[in-house]
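All protein chains but one are shown in place.
Per-chain numbering from 1; labels A, B and C assigned in written order.
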Amino acid sequence: MTDTSQTVAAGQLRAIIERIERLNEEAKAIGEDKKEIFAEARGNGFSVKAIKTIIQLRGKDHAERQEEESILDLYKAALGML
Amino acid sequence: MTDTSQTVAAGQLRAIIERIERLNEEAKAIGEDKKEIFAEARGNGFSVKAIKTIIQLRGKDHAERQEEESILDLYKAALGML
Amino acid sequence: MTDTSQTVAAGQLRAIIERIERLNEEAKAIGEDKKEIFAEARGNGFSVKAIKTIIQLRGKDHAERQEEESILDLYKAALGML
Partner (left out) sequence: MTDTSQTVAAGQLRAIIERIERLNEEAKAIGEDKKEIFAEARGNGFSVKAIKTIIQLRGKDHAERQEEESILDLYKAALGML
């Protein structure tokens, strides 16, 4: 490996690392925004746990949700949990 | 630090590491057992996702479960998800 | 709870959920960008594992890194791993 190719590789490596670091910073900022919103919600008396469950459910289409809920009810009934 | 105390520390360090490694092995074996049980359940037509949810619910006391379910229903109603 | 306060709460709840969902979308896009950059790096012959380790190290200040590396070398020597 010649000096120039080493320098090129070093430059490439640095560019890759700096792009990932910028994205990590953005992801960190998003994490902090979410924490603030959840703290605000908690302060207004909302249940963050329920909000997270609702967001999971909204991420599924209606049929998938219906099927999961009916299986769950079936198992709850079978185990006397209803 | 004298040679003897270094050897004692090295012995202590090795003992700590080996105890953790043994526990990691046990945890790994448990993980594999669980994988087998879930594969068996899947093979018998059970929904592993529903089984995991049921196990989570069984880990909570009845009052906690009732409260969580009623808040969730309240939010679902508020968002027109029922 | 009057109808109006229920509607206000529903509106608040919906706003909270939609803000979180937007942030989740942004976080997801960042995750995909990172995956692309790592795939590109891999394609150019770089070790993604080493890149991730380097990024972790760059996240620490020099003194912290030096201390961690010297403790690690001490333990490696004590366990005959050098």
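Keep in mind that, in the parts below, contacts are C-beta pairs under 8 Å (C-beta built on N, C-alpha and C of every residue); 3 or more make two chains touch, one makes a residue touch a chain.
These numbers were taken from a predicted model, which means no experiment stands behind them.
**Student:** Counting contacts across the entire complex, name the shown chains the missing chain touches.
**Tutor:** Counted over the whole complex, the chain not pictured touches A, B, C.
**Student:** Provide the residue numbers of chain A that touch the chain removed from this figure.
**Tutor:** With respect to the unshown chain, the touching residues of chain A are 6, 9-10, 13-14, 17, 75, 78-79.
**Student:** Please output the residues of chain C touching the missing chain, sorted low to high.
**Tutor:** Residues of chain C in touch with the missing chain: 47, 49-51, 53-54, 57-58, 68, 71-72, 75-76, 79, 81.
**Student:** Considering the whole complex, not just the chains shown, which residues of chain B touch the missing one?
**Tutor:** Contacting residues on chain B, toward the hidden partner: 12-13, 16-17, 19-21, 23-24, 26-27, 30-31, 33-34, 37-38, 40-41, 44, 46, 51, 54-55, 58.
Definition applied: only the chains that are shown with their structure count from here on.
**Student:** From the mean C-alpha coordinate of chain A to that of chain B, what's the distance rounded to whole Å?
**Tutor:** 20
**Student:** What positions in chain A touch 2 or more of the other chains?
**Tutor:** Touching at least two other chains: 51, 54, 58.
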